[in-house]
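For this depiction, one protein chain was excluded, whereas all remaining protein chains were kept in their positions.
We call the chains A and B, going by the order they appear; numbering starts again at 1 in every chain.
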Amino acid sequence: MIGLSQYLILSALLFCIGFIGAVAKRNAIAVLMGVELMLNAVNLNLVAFDRFGSHAAPLGQAFAVFIIAVAAAEVAVGLAIILTLYRRRASTTVDDLDALKG
Amino acid sequence: MVVQSFLFYGFATIIVLSALAMVLSRNLVHSALFMAAAFLGMAFIYLLLQADYVAVVQILVYVGAISVLFVFGIMLTKRARMEDTNRFNRYGFLAFLIGLGLFALLARAIVASHAVTVTASAAGVGPAGAAGSESASGSAASISGLLLGDMALPLEASGLILLAALTGAIAIGKGTRKST
Partner (left out) sequence: MIMIPSAIALVAAPLAAFVLIACATRKAPTLSALIAVLAVGASLGLSIGNLVGVIGGSMTGGAPGAFSGTHAALPWLSIPSVGRFRGLELAMGVLVDPLSATMCVIVSLVAFLVTVYSLGYMKGDPGFSRYFAYLSLFAFSMLGLVVADNYFQTFVFWELVGLSSYLLIGFWFEKPSAADASRKAFVTNRWADFGFLTGILVLFSVFGTFDFGQLSTALSGARGSAMLAVIAGLIFVGPLGKSAQFPFHVWLPDAMEGPTPVSALIHAATMVAAGVYLIARGFILFASVPAVMETMAYIGGFTALFAASIALVQTDIKRILAYSTLSQLGYMFMALGVGSMSAGMFHLTTHAFFKALLFLGAGSVIHATGEQDIFKMGGLGGKMKITAATFVIGALALSGVFPLAGFWSKDDILFASLGSGHVGLYALGLGVAFMTAFYMFRLIFTAFGGRAAERLHAHESGPAMTIPLLILAALTIIAGLTGSPWFKSAFGFSFGSFIFFGEPEASRLDLLTAGISTAMAAGGIALAWVVYGRKIVKAERLAAAFGPLYRLLQRKFYVDEIYGWIFSKVMLLVGVIFDWIDHTIIDGFFDGAGAAARATGRKLRLTQSGRLQAYALIIFAAIVIAVVVISTGLLGGTLN
């Protein structure tokens, strides 16, 4: 019997995997991929709760749709930035982006 | 029910393995493709959750647009040998530990509150009961009714976000006069 908990655990698992990808990767595009995975996990969370709760309107799903839209916008801008960086320095390694270094 | 379980666990496995492969792969192009696979799997999970509209939107946007964008991005920043382009940085092991810890935490919380959700559902409040099916349906009609009704403002706002992102991406991507 697939209950809420299973979906939530799946979502948690994906979130953690996405986290690892976002934090531990050297390539900027890979970092962005990790972030997308995290967003997906969140979406899953929302839809699962929406399904297993009782609501008058499918708010969770609507929220998930919004997240998808915003994620798309974010990827567009993010990739534009990465491409600009690549043009400047001919590399996509985030290790070199340490201008905030204290 | 058995079918549902089988479908769920099957797709879940696919998604998880794809995600792991995406993170662990050394080749950036491979990572991108695995990511697309994971997104696809997600769509099916949405279908299992009776969220049709979300599932379709997922495929359209994530698989169809975002993954493609990623591939474009990779192509435009590619190097001669794509083999070693996606390495781990120095925080690899630490990130794994923290991720593991985070997952353990979340899993524990979820499992510990499992009993709550079960009793709540047994009391007829929630899931899988016929009571909520129609209203909680994931059809395009109900969602669009919500979007154009109560959530009209967020809808317009997200439209604005997309416009801004569009403009921004063009502006950033255009670069300065000196660069090609």
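In this text, contacts are C-beta pairs under 8 Å (C-beta built on N, C-alpha and C of every residue); 3 or more make two chains touch, one makes a residue touch a chain.
Not measured: the values here are computed from a predicted model.
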item	value
Contact partner of the left-out chain, one of A:Leu10, A:Val31 or A:Val47	A:Val31
For subunit A, residues in touch with the removed chain	19, 22-24, 31, 94-95, 97-102
Interface with the undisplayed chain - residues on subunit B	89, 91, 94-95, 98, 101-102, 105, 108-109, 112-113, 115-116
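The criterion applied here is as follows: only the chains that are shown with their structure count from here on.
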item	value
For subunit A paired with subunit B, centre-to-centre distance based on mean C-alpha positions, whole Å	7
Touching residues (chain side subunit B, partner subunit A) in the complex	1, 4-5, 8, 12, 15-16, 19-20, 22-23, 28, 31-32, 35, 38-39, 42, 45-46, 48-51, 53-54, 57-58, 61-62, 65-66, 69-70, 72-74, 76-77, 85-89, 91-92, 94-96, 98-100, 102-103, 106-107, 110-111, 113-114, 117-118, 121, 125-129, 131-132, 135-138, 142-143, 145-147, 150-151, 154, 158, 161-162, 164-166, 168-170, 172-173, 175, 179-180
For the subunit A and subunit B complex, residues of the former touching the latter	1-10, 12-21, 23-27, 29-30, 32-34, 36-37, 40, 43-44, 47-48, 50-59, 61-62, 64-66, 68-77, 79-84, 86-88, 92, 94-95
